[in-house]
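With one protein chain held back, the other chains of the complex are shown just where they sit.
So, chain A:
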Amino acid sequence: MRHGRYPFIIGFLAAPVAIYVTFVLGPYAQAFYLATTNWRGVSANPEFVGLENFTKLFSDDVFWKAIRHHGLLLLALPLLTIVLALFFAFMLNVGGGSRGGAMAGVRGSRFYRVVFFFPQVLAVVIVGVIFSRVYAPDDSGLLNGALATVGLDPVLFMADPDIALWSIIAVLVWQAVGFYVVLFSAGMSSVPKEIYEAATIDGAGRAAMFFRVTLPLLWDTLQVAWVYLGIAAFDAFAIVQVLSVDQGGPDGATTVLGMEIYRNAFSYSQFGYASAMGVALFFLTITFAALTLRVSKRDTIEL
């Protein structure tokens, strides 16, 4: 059993670890260093500039715009997605009432579960391109075409700075809901049916059942969902690049940090500055995850 153990271990770990360190860990570590340089990729050596990139960042209007957009995304995306997904999951799992003692979903719940999940398997970019046509500013778009048939003026979904970001949020919610329906369904189906039976005997209605039984028992899953969606809110790059006017426009109305990092790195070759944004994004994400897990901490209900 001992024979050849270490050669085997090394043989199996060498390639994965080498690839992982080269392309993942190495770059992450370097990002922190690059953030303190003014490197633009042309000079042989990056020059150390301390925290200059960060002072520049904090006085950059576009950076604060992006932060505000992340703030809005952080509130709206999880809230809308979770509320919709919870409601649908409840309908699909418990909404049909009790059948032979077990709680069942409404009729057709299998169909809905499959359909709601569709957008989840499509690339965010493809979804973005589809919606760029759905949101088309004239009657050729699906939405404005629909508005025209009831005699309403076309809405400039992506060109109006007041609603452009909301239009993007709507697409993100559209895509995300299906996944969370499945996630919450998994959580709901693990609730022992005796609990629902007991609640039914006590005369609990649908609403009481939802708020007093389902919601508390799903707390852990909700917490996971909130963290996932929060991280997604820091990540909305592909959709902004494809769907927004002028990549983050109009006039920066939809820009996000990912977009600015990409733009600074690959359009302006400001590698140091882009890395500083990456570091800022990293601390925002970590802070958000730690805060969420801390604030939402509750005693888990053991089943």
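Assume contacts are C-beta pairs under 8 Å (C-beta built on N, C-alpha and C of every residue); 3 or more make two chains touch, one makes a residue touch a chain; residues count from 1.
Definition applied: contacts and distances are computed from a predicted model.
Missing chain, UniProt protein name: "Carbohydrate ABC transporter permease", from among "Molybdopterin synthase sulfur carrier subunit", "Carbohydrate ABC transporter permease", "Choline dehydrogenase-like flavoprotein" or "Decaprenylphospho-beta-D-erythro-pentofuranosid-2-ulose 2-reductase".
Although one chain is not drawn, the whole complex shows that of A:M158, A:V177 or A:L217 it is A:V177 that touches it. Touch with the hidden chain on the side of chain A covers residues 1, 4-6, 8-9, 11-13, 15-17, 19-20, 22-28, 30-31, 34, 41, 84, 87-88, 91-92, 95-98, 101-102, 106-108, 111-126, 128-134, 139-142, 145-146, 149, 174, 177-179, 182-183, 185-187, 189-190, 192-194, 197-198, 200-201, 203, 205-207, 221, 224-225, 228, 231, 234-235, 237-238, 241-242, 257-258, 261-262, 265-266, 271, 274-275, 277-279, 281-282, 285-286, 289.
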